[in-house]
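With one protein chain removed, the remaining protein chains of the complex are shown where they sit.
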Amino acid sequence: MSVKTPEAKPVHKIVELVGSSPTSWEDAARAAVETAAKTMRDLRIAEVTRLDMKIEEGKVVAYRARVTMSFKDND
Amino acid sequence: MSVKTPEAKPVHKIVELVGSSPTSWEDAARAAVETAAKTMRDLRIAEVTRLDMKIEEGKVVAYRARVTMSFKDND
Amino acid sequence: MSVKTPEAKPVHKIVELVGSSPTSWEDAARAAVETAAKTMRDLRIAEVTRLDMKIEEGKVVAYRARVTMSFKDND
Amino acid sequence: MSVKTPEAKPVHKIVELVGSSPTSWEDAARAAVETAAKTMRDLRIAEVTRLDMKIEEGKVVAYRARVTMSFKDND
Amino acid sequence: MSVKTPEAKPVHKIVELVGSSPTSWEDAARAAVETAAKTMRDLRIAEVTRLDMKIEEGKVVAYRARVTMSFKDND
Amino acid sequence: MSVKTPEAKPVHKIVELVGSSPTSWEDAARAAVETAAKTMRDLRIAEVTRLDMKIEEGKVVAYRARVTMSFKDND
Amino acid sequence: MSVKTPEAKPVHKIVELVGSSPTSWEDAARAAVETAAKTMRDLRIAEVTRLDMKIEEGKVVAYRARVTMSFKDND
Amino acid sequence: MSVKTPEAKPVHKIVELVGSSPTSWEDAARAAVETAAKTMRDLRIAEVTRLDMKIEEGKVVAYRARVTMSFKDND
Amino acid sequence: MSVKTPEAKPVHKIVELVGSSPTSWEDAARAAVETAAKTMRDLRIAEVTRLDMKIEEGKVVAYRARVTMSFKDND
Amino acid sequence: MSVKTPEAKPVHKIVELVGSSPTSWEDAARAAVETAAKTMRDLRIAEVTRLDMKIEEGKVVAYRARVTMSFKDND
Amino acid sequence: MSVKTPEAKPVHKIVELVGSSPTSWEDAARAAVETAAKTMRDLRIAEVTRLDMKIEEGKVVAYRARVTMSFKDND
Partner (left out) sequence: MSVKTPEAKPVHKIVELVGSSPTSWEDAARAAVETAAKTMRDLRIAEVTRLDMKIEEGKVVAYRARVTMSFKDND
């Protein structure tokens, strides 16, 4: 069937968050997932796309994990 | 200042929509932008990342534009 | 089951045409699709892979769209 | 001279076939070329773009050659 | 024949402009070509290298086309 | 503020020249810069993108430097 | 010395496993290594090639590590 | 269902062998497949990823085929 | 102002260390940062560019993190 | 020890030949190797970098192999 | 032997400097090397990774060479 009037549908959504924790990357990444889950339904997989550390005066003060979630959006 | 407890902040959001129109890519792309604008504030630029056509019985029945909007998310 | 004698089957066919119109890329692309449809059955999608303009004496004399159709060939 | 009405011309055609033979890649590739030649004129060069083998119960039962022919289409 | 004194000749020039129109990408691109033509002779082809839209308050206010012209410079 | 009529502005210009000298790449490159400076204002940086030599009868007869200048064009 | 009859020798083997743990990526990766070690001798290094999380109802239920081991195979 | 204890499963295995024959690449590749088949079940496809020749005193003494088999491993 | 005599200034410095720990990648990475901090001032961010494990007799004996620090050097 | 006067040494030589045979790629490649061997000593390995076929009137009239030999040159 | 406590060792260091001279790239590059040598021991090779020129009023006022030194750091 053909399209009659202009219309649009979402096809892809990518969201990235950076989580941060003073003790571990697992905590940092979990914080990122839980923040994302507040506004998005149906998250299944969250990939870690960068791990780094924040340093102050020669000491690690935060482990940070960049977390990427990619999915179809039918809202 | 150092981070004390796990926390997370969004850093990047990419949204793609495919708009469709029987007459022009401008109409198709505009439909994509207006659909995105219903749920997102502060859109400034929308890039066209693919143009194609839907064909039925040898005729073009829809011009389609894939539109990508990328921005910081501070919601 | 194993193959007994030499034989061959088509696996992929890609066709590109350049359509041209004095007024719009939609007309140019539609001309490309309709030309292709004369000799090919079952076209469903045609992607635009290049847009350009032909210029004469500082004026645009043609909008041109390169259109690519890719599909399985079982003729 | 400028273009006056929408028109289109083919610019590129790529065809891929997979030939198969129980004895050699030469036979497999030749089968692919001869199959293509039934519907296309003026083939000059056919490039091999993949060689593989079909295996059954630990034995090679077919040598297969993917053959790509690329040319201008002025039909 | 060999070169006797230092000398130089231009070999390549690439110019990009962004055209903008409230109604269509064709108008936007044509504006880019006509602006370029004021200072350059012998333009033959102008390629579209980016299409986007400027958005205000959720509406498309401008269709924009980035146009690239590349040529030998013998001025 | 939105755009009302079609308009265009230059965004990028890349110019390449090849300078040539019988004695050094410095002379060759300087010749390229000075040639470019005759028609362009506000050159700040010129990058060398290729060095080669012209050879005749087994001897180097010219050192050549391809020089690329890239800048915003607001003429 | 030349080869007289057809013969073959292994040259490279790459194995990937995904380990999974409810508490940490270290546990997940260690599980992957220990599983691989059951059938392979002489593992020396295991590289992490992907970290992700499995999510259920907005919570992280598993930390997963993809582990890649690459080595010469002389069995 | 969520994961309760650390566990791991294989996801990918890639094996490469080089077969060698004094007379043809078909013999060389077949030797590689038959060697691999001694320890692996369910091989279906083997791709040729390099063809070369061993040379001694200006003569070809062996035709060699590097063969790559990639598959899921559920052992 | 122009340069009168030969002179040089540092523009970029990249340092990589591999930290190692029997228990976690966090400990391994922190060891790398603290080692780097002994001789470098003003470290702010340290990125993890590789995680792997050292294996002995089928067991993980060390978690290792390659850490990269990149910065301007004005010493 | 330091270098006192200008001097030069070869570091790399790559030679490509295309062999051709009416019957097989092995014959084609062997012809390429034997041609190269007339003027080069110490060839050890010759890699096949392209296989194609020459076609006349829909028939394969030649199997062709492009063969690349790369080596240090200390002549 | 296995690692017992967290520890770290440097594995790679890359330093880049830009040298500048009014007369030649050789002088510019030599200045970069000599500046680097003040604080680093055991430099053996310095690669040129960019040559450019600083321009004022259409004249070359400095030849600049970006020099990269990469080495193992065992301090």
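As written, the chain order gives the labels A, B, C, D, E, F, G, H, I, J and K, with residue 1 at the start of each chain.
What we mean here is this: a residue touches a chain if its C-beta (ideal position, glycine included) is under 8 Å from a C-beta of that chain, and two chains touch if they have at least 3 such contacts.
On a predicted model such as this, the values are computed, not experimentally measured, just so you know.
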Where does subunit F touch the missing chain, residue by residue? 23-25, 50-55, 58-60, 63
Residue numbers in subunit K that touch the chain omitted from display: 24-26, 29-30, 33-34, 37-38, 43-48, 51, 67
Residues of subunit J in contact with the chain that isn't shown? 2-22, 27-28, 30-32, 34-36, 39, 54, 56, 61-62, 66-67, 73, 75
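The rule is short, and it goes like this: only the chains that are shown with their structure count from here on.
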Along the graph of touching chains, what's the shortest path length in steps from subunit H to subunit J? 1
Going by the contact rule already set, what residues in subunit F reach two or more other chains? 30, 34, 67
Complete list of chain pairs which touch one another: A-B, A-G, A-I, B-C, B-E, C-D, C-E, D-H, D-J, E-F, F-K, G-H, G-I, H-J, I-K
